[in-house]
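All protein chains but one are shown at their positions in the complex.
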Amino acid sequence: MIANSVFVLALWGALGSILVSPKSNRIMSFMTFMITSVIFFFLSKNYLAGTNEPFSFEWLKYMSLQVDIDLSSNTRKFEQILPIFLLSIIAMLVAVFNSEEMRKQRFCCLVALNLCVVCGAVCAVNLMQLLICSCLMTVLGFCIIDDMDARKKYAFYNLLADLSLFSVCSLTYGYIGSLDFKSLPMFDKLGAHRDLVAILLAFAISLKLGLFMFHNQLYDLSVLHFNRLAYLLFCSTPFAGLIILHKFYPLTSVSAYGQPILKTLSVLTVCCGIYSALFMNNIKEKTIGLVQILFGFGLIQLLFFSADFKVIENIILFGGAVFCLMLYAVYYASSYELNVSKMGGFISGNKFGFLLQMIAFFALLHYLLISFSGNAYYVALGFAAILTIVVAHILRQIFFGETHADERVLAMLKNPAWYLLFSLLALGGLLASFSYQKALIETGAMFILFVVCLIFYPLRKTEALYNSELVQESDAFETIFDFLIITPLTILGRILWLLVDFILIERTIINSLRDATGLMIRSVSKLNMFSAKLYIFYVLASFGLIAFLAYMGNK
Amino acid sequence: MLAKIVTFSPEIFLILALPLIGLISRYRSSKTAKTFYSVSKIMLLLSMLATVIFYNRSPFPMLMQNNTYTTLYKIFIELLAFGTFFLSCKWFLNKNRSSAMYYTLGLGIILSLNVMISTVHFGILVGGYFVASLLQYFMLKLGAEDYEYEEGGSRYFAFMFLFSGIMLMSALWFHAQTGSWNYEVVAKYYAKHAWNVKDIMAFSGIFLPLLFMMGVAPLHFCKIELSGLSILPVCMLNNLLPLVGGYAVLLCLLTDVFTSMQAVYLPFLQIVAIISLLWGAISAIKEENLRRMFGYCGVYSLGFIILGILPFSNNGITSSFVYLVSYLLTMWGVYTVFFAFKSNGEYLSSISDISGVFAQKPYVSVLLTVFIVSIAGSPPMLIFLGKLQVIDNMMINHAYGEVVVAMIALLLLLNAFFKMIRTMFFEPRSKIFDRADRGIYFCLFVNMVFFLIGILNPALFIERFELLLEPIMR
Partner (left out) sequence: MLNTFSILSLIIAIPFLGMLFTLFAKEAGDNGTRNVFSVAVFAVIANIVMILRIFMLMEVYKPGLQLVETYNWMQNPNIDIVFGVDVLSLMLLLAIHIAFIIGFIGVRNNLEHQKSLMVWSLMFLSMITGFFVAADIFSFYIFFEAMLLPLFMLLGMFGDVKRQEYINRFLLYNMLGAVIFFVATVLLFNYQHGMLELQQLNNMKLNSRLEYFIWAAIFISLLSRIPVWPFHYWIASVNSSIRNPMIFLISMILPLTGIYGFVRFLPKTLPSILGNYILILQIIGVVTMLFIALIGLINKDRQYKIFSYITVYYIMYMLGILTRNEVILLNIAFSFFSYLIIVASMEVFSHYIAKEQNQQGVLDDGLLCAYPKLSIIYSFMTLSAVGLPLSSLFLNNFLILSDLLAVNIKMGIIMLLSLVIVSSALLKELFRLRDAEKCALTASGQNDISRGIFSFMLFICFVLLMSFIKPLWFVIGA
């Protein structure tokens, strides 16, 4: 089933991406949406029916490289694929109906193609398939981003990640001689340079996920259309990072460095996410911050408590989608106002939207609270509290208090578009459907906390930071990377160029040869003068030489 | 007697040509360069035919002995002369000058060289050398007008006389010692005798003039000086024919007569070969005159030829000969191209004169490049065959030091060629070049045919050369 879906989507997506025409923009995008929805429907049906369908294609069968493309269907894979399908459908739906999205067809078809690649990544049973899918996700992500500035860091970071992953795969394959994920644990016995492998892997995952230090790439995406941003945040390369972590998990523990690096970075990512969600003025950056918190949380659960990947995936994907839709709805309702500092008091014109956002958010919290047990549960509880405070803070600034919006925004304030509300409701409903009757007390407590935060607004002083250029504009890591890596490399390059190329080769070797030749020419030129005396000298010298040689011969 | 006269016919035809040209010049009213060329051509062809027919017959065995070796060289000289005469005819026609003297002297030089090659008599050798050198001197005067020439010509005359005199003294000394002028007797004298200073000097007296005739460094001075001063047909003739003649005689003398002097002449030749290689290559870089530059290339090539021949093994003789033939064919092509480099009726002799010639004469420029690359010994050009054989021979004899010098010289020479190619192809045109005669293109075509045959099937020539060189092989 997955294989069939991938073929259909790939064909449709490829055709749709090539045959772009302004006339067919909406209809083609709608058809893509419909096709994806139908496929989703059938996939869900198969999932519920517990279909188990093997599909393996022998792609390369050379002595040195045997690669199979696996697109087998089973319950576990359905569980991983279906959330992405659902979110992709939402993204397509928004793209079809949102007037701000100009290139609907292209976007929808790219999403369809990305879905194929995601399926490939999820189904991968060997390093090569995952590596290729990861790279293709980078390319598709690159295409989905329609702003050059946003592309730069994204492409560089992901290229670095792919190359790191490439190196990890190369190294692993070099030692264990197999591309199969099942053989990965053998690396612990057969492999060498474990530290390097673990560090490179951690680096690749951090870059793909946009963990702390490498999060700038995600913040650069804030110039994109909200829908594209949302899609990229959890359905594209960050999701690839998650899959990589999942599939390569045995390699993270082959060295003493792999897991600690990732663990540290995930904790720092949560902090970074909280910082952005609280202090950033730009609503899109706040969204990114919230998604970062989720990614950090997911990683903490995975790495510290070995949580179930399916649950983490659901939390990250659905949670991310919920946050994005929540803030997108606000952004839409306020006629695309970007700065939170220019909002406030929106509840008057946007009650229904607020209500739906609350439902979705608490459904998410509820799901988060019921998914863990033991120590992981307490961590989840803490996280839920943090999320509640942060979200309450943000919603307080948007919906309550004195308005800072200008008259135009206020006048045009409206409820969000139906497709946003519908999506929000659908997600909220879906999350709620997982929970049944459990953890109601904790959720209730969170609700109280939420209300308290709304009323007392404890972090009100942070509002001042919206006017701080240092907080809003500074890109500390870019400066650090520039200072630590780019500048030294540039200086080194210049020094080498000057010292080795210019001074050593040009000035020393080549010039010496030139001078030596010049000297020889000058010397011989003097001997080439047309003079009888010189000629006589040559004749005598010839006779003398013969005499000398004869003398030596006789001797 | 008749048999002797018939056997002597190659020389007779050449001798007959001289008065014939004189008579035509004196009595025929409508005479052009073509007329003299036709006469020379016919007589030369007849002489060649006779040379081939009587390749192993000698009219006076005590004085001259013909064999396949002498025939090979004579034919080469005559073929080269034939080509030179053909091109020279174009020159004289263009200049509207009388060519009678040129052809007369040219045939005289050929005759003298042929006699030098065939003879086994030191007296005749000296005579032939003197006549050939004197005729060359007279030839140099053709077309010479300026003061510079007068000086150079005088110097040549003096040194020509000096070397002829030295040669004569050596011959007389041989005669005094052995009572004979014959090569064989002198060879026996040197073989039996523990040589003293006078023997060495006598040997040098024969040896060095021949090197002077060929233009081996450091005795190349006159050849180079006059290359730039003489007119093109004379330059071509004087640079190609005496080289072959001198080489043939030298080789014969060193292998047959002065074999026992190897301890002297082998290191000497080794040294002069190295000097020639380096001197030729370095001097060519700075030289601005086209003909002198190729003169220096000749010096360089002679270095290669001499290195190749050492230590006079069969392999060395063949390899050296292959190099010589390739070089001569290439140089013939180079001079042919010089005949095509003409502007306002004047034949160009400076490198700067041919700046940008490619734009107007692409085929000729490309062909000159082919010849240049060939001289550089780059594959798959013709001289590469020679270079390959020579280096192979040097390797067989473990002469690694010489190989290194040869390669350094080659790298240096490339600078000169680079300058030349740069001027022709990469620089803007400075002159309007005259249309070249069709005959020149024909010559180039013939040259290229030989080139191609030589490149594609060298075995065809080399095997035959080996057979013909047998008389001096050991």
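Here the chain labels run A and B in written order, and each chain numbers its own residues starting at 1.
We adopt the following convention: contacts are C-beta pairs under 8 Å (C-beta built on N, C-alpha and C of every residue); 3 or more make two chains touch, one makes a residue touch a chain.
For clarity, every value in this text was computed on a predicted model and none was experimentally measured.
Contacts of the undisplayed chain with the visible chains, over the whole complex, involve A, B. Of the listed positions A:K45, A:R76 or A:R494, the one in contact with the omitted chain in the full complex is A:R494.
From the options B:A33, B:L113, B:V186 or B:L410, the residue with contact to the chain not on display is B:L410. Which of A:A121, A:C135 or A:L290 touches the hidden chain is settled by the complete complex: it is A:C135.
In the complete assembly, the contact with the undisplayed chain comes from B:M395, out of B:L23, B:A176, B:A191 or B:M395.
Touching the omitted chain from chain A are residues 60, 62-65, 128, 131-132, 135-136, 138-139, 148-149, 151-152, 155-156, 159-160, 162-163, 166-167, 169-171, 173-175, 192-193, 196, 489-490, 492-494, 496-497, 500-501, 504-506, 509-510, 513-514. In the full complex, chain B touches the omitted chain through residues 315, 318, 358, 362-363, 366, 369, 373, 378-380, 384-385, 388-389, 391-392, 395-396, 403, 407, 410-411, 414-415, 418, 421-422, 425-426, 457-459, 462-463, 466.
Operating definition for what follows: only the chains that are shown with their structure count from here on.
In whole angstrom, the spacing between the mean C-alpha positions of chain A and chain B is 79. On the chain B side of its complex with chain A, the touching residues are 151-152, 155, 158-159, 162, 195, 197, 200-201, 203-204, 207-208, 211, 218-219, 221-222, 224-225, 263-265, 267-268, 271-272, 279, 282-283, 285-286, 412, 415.
The residues of chain A lying in touch with chain B in their complex are 517, 520-521, 524-525, 527-528, 530, 532, 534-535, 538-539, 541-543, 545-547, 549-550, 552-553.
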